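Shown here: the complex without one of its protein chains, the others still in place.
Entry: chain A
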Amino acid sequence: MKRSWLEKEGKAWVEEGIISKEQYDQLVAKYPNRNSKGLLTIFGGLFIGLGFLTFVASNWSLMPNILKMGILIVSLLGFYFFGDRAYQKGSRSLGTSFYAIGVLLFGAAMILTGQMYHYMAYSATTFFLWGVAASLVYGVRREQPLLYLTLAILTMGQLYSWMTYGESHLWIFLLFVIGGGFELVRLRRDFLALLFGFGYILQSLVFVFAGGHDYVWLLFLWLLLYVATTLSFFRFPSLQITSIGAAFLLKAIEVFLLDSWVMERLNVNVIFLIAHIIVAGLLVSLVKDRAIGILNLLLFLPVVYVGGDGGVIALILLYVVSIGYLVIGTKREAVGLVNFGTGAFLVSTLIAYVQLAWDFLNKSVFFFIGGVLLFGLSYVLNRERRRLSGNEKGGGGR
């Protein structure tokens, strides 16, 4: 139904006495004028903007620097200004997306200005400043997309720092961990926790490998994350799973790499050892479910210090953890724990099989037997699991 039709007919109804003037006003107010002009304006603006953008992009190298600076600053101000106007008028999503474009433009402008005036960068500090600007804009408006943008910029910046300068950027790391952690505690969003966890793992990888530190520091940083999740205000299941999963994966890799001929033996790093023991102690004293806590702690042991047998010990630890989960889960009749144990057991078996049988079995026999072995295992484990979940619905406090 068209509004114009309603207006025309409505007037006739009033004249004929079918409805009163008040009723007419109410009826018309019920069908607000959908602003088709607004949509056209947006498209018009979009087209002009695109035209402008392509023009600038294709003529960029020909323009004098002052003009380039002018274009950058005017468009930066423009996006922030119109974004803010839209935001204040109530269209928060439009305003937020304009803010986001403004933030992106600021980063691009920094890089372009640096190119124009031959700035020489010795580190990824530009990305840090970009992250600071993004977090400030987020801090003023508290729109979550801007937070995700900030975290993305900081993650990208850290990766860029690794790839371009072969080093990690401490300030980016700190801003990510402290700023992201603070907002996570404030907002308590599971999705944010997941992103934060992955970002943390990435940042710690860069931090350790680019910094040229022994890889055992990864265990320390991830154990730190795990300990943090035992605190009541930081108890996010996804973070817990991320930290334990990362440690599990690292143990699995260690099974292969710690054969003495693949990796050189590391000297014992005393500072690491002391710090690691302190954090492990913290975990034991803080964790509510002590049995599970200590079981997980096995994944964080620096088996590389054992020497040539590190790979075997890593494999044994994987099995101990998997079976531990299965036993505890079965005893408590907690489906979650049994599921986790089942998966861990299957993965451990796969790793053990690849590691032990790859060298002396014919390859087709290797895959064939491996497949049969895993099928059999998963059948037995799943039967147990189904029996359990049929019995009760207990949750597991991991």
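We take it that a contact is a pair of C-beta atoms (placed from the backbone, for glycine too) under 8 Å apart; a residue touches a chain by one contact, two chains touch by 3 or more; residues count from 1.
Everything that follows uses one rule, which is that contacts and distances are computed from a predicted model.
Undergrad: Can you pick, from "Glycine--tRNA ligase beta subunit", "Spermidine/putrescine ABC transporter substrate-binding protein", "GDYXXLXY domain-containing protein" or "RNA polymerase subunit sigma-70", the UniProt name of the chain not shown?
TA: Result for the unshown chain: "GDYXXLXY domain-containing protein".
Undergrad: Give the residue, chosen from A:27, A:63 or A:76, that touches the chain omitted from the document.
TA: The one listed residue touching the chain not shown is A:76.
Undergrad: Would you mind spotting which of A:26, A:65 or A:93 touches the chain that isn't drawn?
TA: Of the candidates A:26, A:65 or A:93, A:65 is in touch with the missing chain.
Undergrad: Residue by residue, what part of chain A touches the chain that was omitted?
TA: So the residues of chain A touching the missing chain come out as 61, 65, 69, 72-73, 76-77, 80, 84, 102, 106, 109-110, 113-114, 116-120, 122, 129, 133, 136-137, 140-141, 164-166.
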